[in-house]
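What you see is the complex with one protein chain gone and the rest in place.
Right after this comes chain A.
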């Protein structure tokens, strides 16, 4: 927890919750000392209420409802403030899938927004505006085989959840995933289906869908001038990602995906629930009656599904395994874009700007010219030499793609046959093509410098 000052009176401070407990403690202390055996029936934190649920530590951490909620909310708050994720001038878009993590992150963001609103209403000079919140749901019902009334009901439920979280009002965007093709829906659905069918590997298909989902979110966010995208990724999901990225050969780029902040994208993405295990989020949803909307897919025969079950088995053997996995991966060196870009906006209070500068991860010495895979946007290991050479010669989209993609996408997403590959590239949404062309151009001059002495004047490759 960030705050350790007993005299802190800031109304944003979670310590508000603590004040009540401190008042309670003196009266119950006498009782505790006498009976060590009843200790097990009391919350370990405030030692006064009945415990209702276990924390991740198993029997060792039985919290009462209030302390549990405080603890969980506290982790969220610390992640947000320590990483300067949200400032008063921001407009944040919460990516909402309907699952428990999404639901909790939406709830928590709403709570800090409410607090900010209260402060705003109470303050005389109204100097600090309240940040805006929007909610985006990417509708993938055209790809999966849900019954249409299930899909419609799900959307209705989501609408009611979001409208109940006012005031302050939040705009809801229900975006069909085929809209990334920026053409009309009928065409879009067909094209999406063709694109996914062009990928033969089951895991590749799933991963491509994840990348397209992010593309969708980015599109909604930038079109509506949002400054942050908030994901509900929890510890458990990140632990699974650590293992599956390792298994797909993406060890180099892994550290980019698991930090609190990811500014590779046009609209920076933040992960405030990074320290919260799925089990705790589930518990909160049931304790508080937070409604979850889940459309169930069929069984998963991909690597991602295998990794999920593996992590589940490990969790059963040791409930803190997920945390250990994320902590280990957290020791890998992040990238320069894993921090909120420096805030130069003078309307943002100086204190916030200073805090952001102080807390954000310091970039390592080299101002890197990272190039990125056009499909998954992961930073590429520079030893991609020979394939980059190929792309220097050609102006064909498909050649540029094949050369520019990371080895994992080359294996599991991009088709092997050259003819199939051209068709595949033609089906991709325009932003990915632009990314490929753009990404390479950035690195061209650097690449040229390195190989200048080997290039013959007529541009023959020489390896």
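Points worth noting:
Here is the rule we go by: a residue touches a chain if its C-beta (ideal position, glycine included) is under 8 Å from a C-beta of that chain, and two chains touch if they have at least 3 such contacts; residues count from 1.
The definition used in the following text is that contacts and distances are computed from a predicted model.
Here one chain is missing from view; checked against "ATP synthase subunit a", "Transmembrane channel-like protein", "Cytoplasmic tRNA 2-thiolation protein 1" or "Centromere protein N", UniProt names that protein "Cytoplasmic tRNA 2-thiolation protein 1". Only one of A:101, A:203, A:283 or A:398 touches the absent chain when the whole complex is considered: A:203.
From the set A:146, A:252 or A:265, the residue in touch with the chain omitted from the display is A:252, counting the whole complex. From the options A:242, A:267, A:340 or A:432, the residue with contact to the chain not on display is A:242. When you scan A:147, A:166, A:210 or A:313 for touch with the missing chain, the hit is A:313. Although one chain is not displayed, chain A still touches it through residues 1-5, 8, 10, 12-13, 15, 81-82, 86, 88, 112, 115-116, 119, 128, 131, 200-203, 242-243, 245-252, 254-255, 301-303, 306, 310, 313-314, 317, 321, 324-325, 327-329, 331-333, 349, 351-352, 355, 381, 407-408, 411, 416.
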